[in-house]
Structure formats: C-alpha cells, structure tokens
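The other protein chains are all here in position, but one chain of the complex has been omitted.
Our next item is subunit A:
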Amino acid sequence: MNFPYLRAAAVAFVLGASPVAAQDHILNVSYDVARELFEELNPHFASHWKEKTGREVTIDQSHGGSSKQARAILEGLNADVVTFNQETDIDVLADGGLVEKNWREAFPNGASPYYSLPSFLVRKGNPKNIKDWDDLARDDVQPVFPNPKTSGNARYTYLAAYAYGLDKNGGDQAKAQELVKKILAQVPVFDTGGRAATQTFAERNIGDVLVTFEAETGGIAKEYEVQGFERVTPSVSLFAAFPVALVKANADKNGSTEVSTDYLNWLYTPEAQEVLANNFYRVTDKDVAAKHAATTPEVKLVTVDEVFGGWDKIKKEHLAEGGILDQVFVNQ
C-alpha cells in the first residue's frame, strides 16, 4: 500500500519543525572518562533546547586528559564550553584570557554541577580487608592508581590520602607525608591515566585495590560484573569538583554564548542530575541526591581550600617540580 500524501505530510512536518537557519552548535571539551556520560546527557539537552527555543543543537565532544585538553584549547582548539575534573586546568585557561577570571562564580556550587571523591574498589570478598587509607600503606597491600604527575585523578588520590593523614594525626605534616610516601611506594605500576590503571587492575589482575573517583568505581564494578568487585568508601576523602566553564572568547566568536550558557546551567536541572547520579556521581540537587543515598555512603568530605589553602598553594607546595609530591614520590 502506498500513501504518498502521508509521506508528503511527514516531510512537511519535519521541514516545518526544523528551520535550517536555527542550527546551534557547541563543542564540549572534556576529560577522558566522561565520554559515555556526555553521550548520555547530550540528547537530553538537545530535546530540552528544542522545547525551549524550537531550535536544533548539535553537541560535539572532545575527550582526553584534562591538562592536555586545556593545552589544546590554549593552542587553538575551538571549545565553547569545558567540563573538566581539575579546577587548575580552567585556571590555566583563565590566565590565558579565554575564560573569565571569576568563572567559579558564574555557575552555582563553585561552577561544579556534580562532584565525586577518591574512593576504593577491591577484589571480590575484600580478601585483604581494606577499609581505609591506612590499609593502602600496609606491606601486604598493593594499591593501583595512575601517576599523580600525569593524571588529575591520581593527584586527587594523593591529596585525599594526604588529607586523611593530616586528619588522623592532628595536622602533623610529617606523619601525613610518611603515609603518602608508603602508599606511593606500594604501587606496582604507574599508568599515565585512569583508564589504563583500571585495565591494569581489572584485566591484568595486578594489585589489591584500585583507587579512583567514586563515580568511576561504580562504573567499573558494573562493567566487570563477573569479577564481583566491591566498592569501599574510606572514612575521609577529598571533595573533587567537576568544574565547568564557558570559554567566552571562543563562544563569543562562534555566536554560541547563549546556547553554551544554557547547556551548563541545564546540568543543574533535576533531569540532568538524575543522569549524573545514575552514573555514580554525587549531585547538588537535594531531592535527586536523597534518592541515590543508598549507593553514596556517608563520608567525611574535606575540601582543597580547607586542608591545603587552595589550588594555587597546592601547585606551589605539592605539585611543582621538587615539591612535596616529588619528595615523597621520587625519593622512595
């Protein structure tokens, strides 16, 4: 049977609904492991944008190590928005004049629509009985995480262990350094990024505990279901912001400021937060967070500002060449 008039009507409907001129376009430059997350989020935003403005939007994604991505943008990658896992990488863009200096105030919650914390993933039944950061320094335990020098993820691991050391020893710097030094010395292999460390742990069967963002541990446990990995939340961990920012210089040039800003604001809506929570991120929306309380155990969360006095200080004291990280990491 043939219904030519029906097909014509369908074509007319489709054409009428999407005027060719109103095509918006965003390039979201993001960190490595967020690929699947944004693949899931973006269609939701596209239909939200269509509802709100009647316009179509295409969202291109670019993923890689957060610092590498920041360098690429400095060197000309035409990003409209960045969704990173390191505040310092956005600061670098702000220093380069691409992002406004006060980017942290541009969106709620320090421009971090979702957050996470360094957490543990152990083998089935937790045979080594790993509960907290101390256990990672035990002689019979091999922790696996990437090189803190090349991976933002591992930088958080280092800082979280350090913060725990301070918390437990009443702020004694020397004892905290002793703890992270022992933990780093127990790591059998330093991959350059989080995904490679996951492979080392899950596929090469190396190590007893994988330390990575809690959001990651959930995803990995799901992906490697047969191996029956168990998630362990330490007693103290570090608030890890997942900051977002408008790359104003590029967005203004591309004429995408409106849609880009709306994209980042939309990440705070219950619709987006639900997707984020389903991907094991902790979210800022109270109702959505309450719904997922069962999979996000209580933990004493400390922030970079409280413990270390902000990222600028961390960069100078810990991460710079010859800093505390080098001292405990290189002089093993």
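Convention: contacts are C-beta pairs under 8 Å (C-beta built on N, C-alpha and C of every residue); 3 or more make two chains touch, one makes a residue touch a chain; residues count from 1.
In this section, contacts and distances are computed from a predicted model.
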Query raised in the report: One chain of this complex is not shown here; going by its UniProt record, which of these names is it: "Phenol hydroxylase", "Transketolase central region", "Sulfate transport system permease protein CysT" or "Cytochrome d ubiquinol oxidase subunit II"?
Result: "Sulfate transport system permease protein CysT"
Report task. Determine which one of A:124, A:175, A:204 or A:253 touches the chain that has been left out. Result -> A:204
Query - Contacting the left-out chain in the complete assembly, out of A:71, A:128, A:231 or A:292 - result: A:71
Requested in this report: Looking beyond the chains shown, say which of A:61, A:192 or A:303 touches the absent one.
Outcome: A:192
Requested in this report: Out of A:126, A:150 or A:303, point to the residue that touches the absent chain in the complete complex.
Outcome: A:150
Report summary line: Interface residues of subunit A toward the undisplayed chain are 65, 67-68, 71, 92, 147, 149-150, 187-192, 196, 203-206, 319-321, 326, 329-332
